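Please see the structure below; I have some questions.
Below is a slice of the complex: some chains, not all, each in place.
Going in written order, the chains are labelled A, B and C, and every chain counts its residues from 1.
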Amino acid sequence: MVEAVETMDGWYSLHDMRSVDWISWKLASEEEREEALASFHKLIEKWEKVEEGKNGSHALYTVVGQKADLMFMFLRPTMEELNELETELNKSKMAEFLIPEHSYVSIIELAKYRKSKDGVDPETLPEVQARLKPILPKWEHICFYPMNRRRIGEENWYTLESDARGKLLYEHSKTGRKYAGKVKQYITGSIGIDDWEWGVTLFAHDPLEFKKIVYEMRFDEASSRYGEFGYFFVGNILKKEAVAAFLHV
Amino acid sequence: MVEAVETMDGWYSLHDMRSVDWISWKLASEEEREEALASFHKLIEKWEKVEEGKNGSHALYTVVGQKADLMFMFLRPTMEELNELETELNKSKMAEFLIPEHSYVSIIELAKYRKSKDGVDPETLPEVQARLKPILPKWEHICFYPMNRRRIGEENWYTLESDARGKLLYEHSKTGRKYAGKVKQYITGSIGIDDWEWGVTLFAHDPLEFKKIVYEMRFDEASSRYGEFGYFFVGNILKKEAVAAFLHV
Amino acid sequence: MVEAVETMDGWYSLHDMRSVDWISWKLASEEEREEALASFHKLIEKWEKVEEGKNGSHALYTVVGQKADLMFMFLRPTMEELNELETELNKSKMAEFLIPEHSYVSIIELAKYRKSKDGVDPETLPEVQARLKPILPKWEHICFYPMNRRRIGEENWYTLESDARGKLLYEHSKTGRKYAGKVKQYITGSIGIDDWEWGVTLFAHDPLEFKKIVYEMRFDEASSRYGEFGYFFVGNILKKEAVAAFLHV
């Protein structure tokens, strides 16, 4: 029997993509739009407080193409907090002009290859804790995609011995490390939580790096033989100060 | 020819996921919302009576992410009762503000590996009857997903000999048993009833356990080679006392 | 080259699933609802006349779960009659409150393994004619699902020799015969007509039998290696006398 990977798990994550209902937005009175914007700013400020207190983190980007107009990413210590936050957004005046397009629920995840290092459980290390409860970078671009590990005939990630998986992931991580400083990657696990096994969220200063890293990694055996991919969302940062201009009609 | 498994079957099950139509809900008058809430509480109390009388059971959770806002799970002795219950919900004032998102129809199922034990049909045992007609736990979190057993080329669950299937399931159950006290699992069969072969409903105090158990089980051969999975819903318990607050706008 | 099966074909079949638009239904005036109900009863009575005259048959069931609220099954001698019947339903007052959810077009089909029996074409036999133009039973429960025969690599039904197919189907039919009196099965062919190759409609007194028969049959090689399945609808009979109560709000 093959040994399962043990994971270290951090904050709960919600990716939430919505489109602006531009027709309703334009039909609304100036007053209603101001009320909606005010409600949105109030939420953003609330989220910023949470981030300042290191009790969570969030990101807000505009999405390119018709899949959505906005992508939120929220990190919180509990599933309940994600749910409250989502419900509060749904009840806000702003949400009356936003159409839900997609969401993804997952948990920040690190693989735990060694149960202890010098007698210390790695999960207790401050640097690991920081990676499990990260403050998301305010980089210019975001990319989100979910993925599975393949389980078809000979190409079955889950029947590979732990060593073989480790070796493939090590090769894969070497490709990733070439992009240090260019791409920041957050892996969130969603087996038992959402429809794919993992979510991958990348941040970059230059969106071309998303294409370069994912393309280069596709030639690694971990991806070429064992990676299954679906949809991709890409976006540009939407700073709080730019929200009003983005929505100005 | 391969021997089919015999099953023991209990209550009929309906998973029913709905989203709140927040815009209509906010547009409704205070009076209408109160009427809707009252209709909802009346239904919940009716369901509670059924549960008290051990004539069925139910669960109510809020769903995280955009797939739905509410997940109901209903157990009843007959398909007719499920249908009546669903129709009554559909006709309620509350339903005017709920958008159907998904449903799943199935039957509580236990595999019957031995036709008799000391001359007694296991199905007649009180402890088996209790598992076939369970009162659902009021634990903090729920996870629901459907699954199939694979039938592709060499990886065909249904052409495996009964012994081989039994051995794989026994290994699989050992993984499950590690989570005793952390995760409660209900298997409902839906071959001939709904689009997948089984539904799996998990309850946990800590939603991280959903990820841990499903991930660990994915390395068991029963899952790695023979399991096919689709979508997952996860949620937080919504107690009757919290319904008004959840819907307060 | 493999010999194709010859079929004997009977009445044309339309499965038609619709949801009640409960919100519109409740918004309608009492008068409008009465008009709709009257139009519905008039149609049912017209269909009953056809059935009495042995010029067709029909069934009406409520569907459990969100896939639909009503399932109609219609049998008629010609495709034109099906079309007229459907158009008449579409134009009825009742249809203003029904949302089309799914439909399936097919033809009652029997395989013709022997071209003649004692010099008689089996298609001319009264008992075969009765099976090709059946009056549907008014049993308590219905189950409908479409299916294909697999054509992938080694598992290709259509490259099997006629003898091999016949043997597999004979084994399969033995499983079916165990359910005599419990499950009635109607096979309708839809190759060249609708999206799957066959439709299977089952009637039962106890809906548990749907699960038992389909599960047991899945272990037959005809299903385990050559069957491809999609969606399943299950329902409870809706008698004419119960229509008003079902729709009462």
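The rule is simple: contacts are C-beta pairs under 8 Å (C-beta built on N, C-alpha and C of every residue); 3 or more make two chains touch, one makes a residue touch a chain.
Just so it is clear, the model here is predicted, and its values are computed rather than measured.
A.B. asks: Given 3 shown copies, how many make up the whole thing?
C.D. replies: 5
Please note the rule applied: only the chains that are shown with their structure count from here on.
A.B. asks: If each protein chain is taken as a node and each touching pair as an edge, is the resulting graph a line, ring, star, complete or other?
C.D. replies: Per interface graph, the chains form a line.
A.B. asks: For the two copies subunit B and subunit C, what is the rotation angle that overlays their Cα atoms, in steps of 5 degrees?
C.D. replies: 70
A.B. asks: Using mean CA coordinates as chain centres, what's the subunit B-subunit C distance in Å?
C.D. replies: 28
A.B. asks: At what distance in angstrom does the C-alpha mean of subunit C lie from that of subunit A?
C.D. replies: Centres of subunit A and subunit C (C-alpha means) sit 46 Å apart.
A.B. asks: Touching at least two other chains at once: which residues of subunit C meet that condition?
C.D. replies: In subunit C, nothing touches at least two other chains.
A.B. asks: Subunit B touches which residues of subunit A in the complex?
C.D. replies: 1-5, 7, 9, 12, 14, 16, 79-80, 82-83, 86-87, 90-91, 95-96, 100-105, 107, 151-153, 156, 158-159, 189-195
A.B. asks: In the complex formed with subunit A, which residues of subunit B make contact?
C.D. replies: So the residues of subunit B touching subunit A come out as 20, 22-23, 26, 62, 64-67, 69, 141, 143, 145, 152-155, 171, 202, 207-208, 210-216, 218-221, 223-225, 227, 230-232, 234-236, 246, 249.
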